[in-house]
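Let me begin by handing over the structure; questions about it come next.
A single protein chain has been omitted; all remaining protein chains appear in their positions.
Right after this comes subunit A.
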Amino acid sequence: MDTTQKSLRVEQPFGKVSLQFLSRYWIFIALVVLIVAFSLLSDSFLSKINLLNILRQVSIIGICAVGMTMVILTGGIDLSVGSMIGVSGMACALMLQAGIPPVLAVFLTLVMGLGFGGITGLLINKIHIPPLIATLGLMTALRGVAYILNGGLPIYGIPESVKFLGQGWVFGIPFPVILMIAVFVLGYVLLNKTAFGRHLYGTGGNEEASRLSGVNVEKLKTKVYLLAFFLSTFAGIVLMARVNSGQPRGGTGYEMDIITAVVLGGVSIMGGSGRLMGVIAGVMIMGVLSNGMILLNIDEYVQWVVKGLVLLVAVGLDQLSNHKSEQ
């Protein structure tokens, strides 16, 4: 905390650059500090099994964080990500239970996710509902759908082939972790190596200037929501495979962890700036924090308080640095 406070007072002309540098730096230090602290406080924390466990636990929010990063970079937000995870798990489980071949069931679920992404893009870009409200509405509506699909009950009976998505191991690494890494690599390439990524940063930084530079910003933002919803649907399927069932409550409250991870990672909530490398650290912090607090037997309600405060601190630091650099 102290180092960040000091970093806010660095020299003016290049203040923004060094601030961004230091905020990136800070997040990795915080991660190391957390890991050291928990390993001192708990004997089991640093074990290989527990570390792999953390990675497996964060894989769901990690996959979604890539989509969320892109959404937030455009200046938007997706509150419906948790509900989308729930709905896709239920929908996919329902199809599997009905005997639809696994590949087809997964494919159809992903198509459904894209459909909801398209609807969201439409609501935001054509009807001009602010992203916060559009996805708030969807968050509630989709959660309702997740319950309705099987009368509020979970769906069991996931075939072995699908379980692999959530429970498999490859080269001693849980398969969901490999999926998360793949999604991060894909996200990194999209953001840093393509015109799409460049235009995404530009549009988030200044939508009108981007439009006047020839970018079709509505199309661009619609693509971003399509991608985000695709990823949350995919994460929902992986979660379903991991817990062996479609759970109507699946993914509840995940939007909180995911948004916190992204903002912790240095992505500005105002849009336009932030790197995926930082988001990886943000995701890890959220995972380490949850895992460590559970190992230390910290009360669940206290965990909520901690997570809420982490989000506020992360956004607060971002806003402070924005405010400073404007002056």
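Following the convention adopted for this analysis, a contact is a pair of C-beta atoms (placed from the backbone, for glycine too) under 8 Å apart; a residue touches a chain by one contact, two chains touch by 3 or more; residues count from 1.
The rule is simple: contacts and distances are computed from a predicted model.
The listed choices are "Sigma-70, region 4", "Transcriptional regulator PadR-like family protein", "Sugar ABC transporter ATP-binding protein" or "Molybdopterin-dependent oxidoreductase"; the UniProt protein name belonging to the chain that is not shown reads "Sugar ABC transporter ATP-binding protein". Only one of the listed residues, A:Ser39, A:Gln97, A:Ser161 or A:Ser273, touches the absent chain: A:Ser273. Listed residues A:Val189, A:Leu296 or A:Leu309: the one in touch with the omitted chain is A:Val189.
Only one of the listed residues, A:Ala209, A:Ile294 or A:Leu312, touches the absent chain: A:Ala209. Subunit A meets the missing chain through residues 13-14, 16-17, 189, 193-195, 198-199, 201-202, 205-206, 208-216, 272-273.
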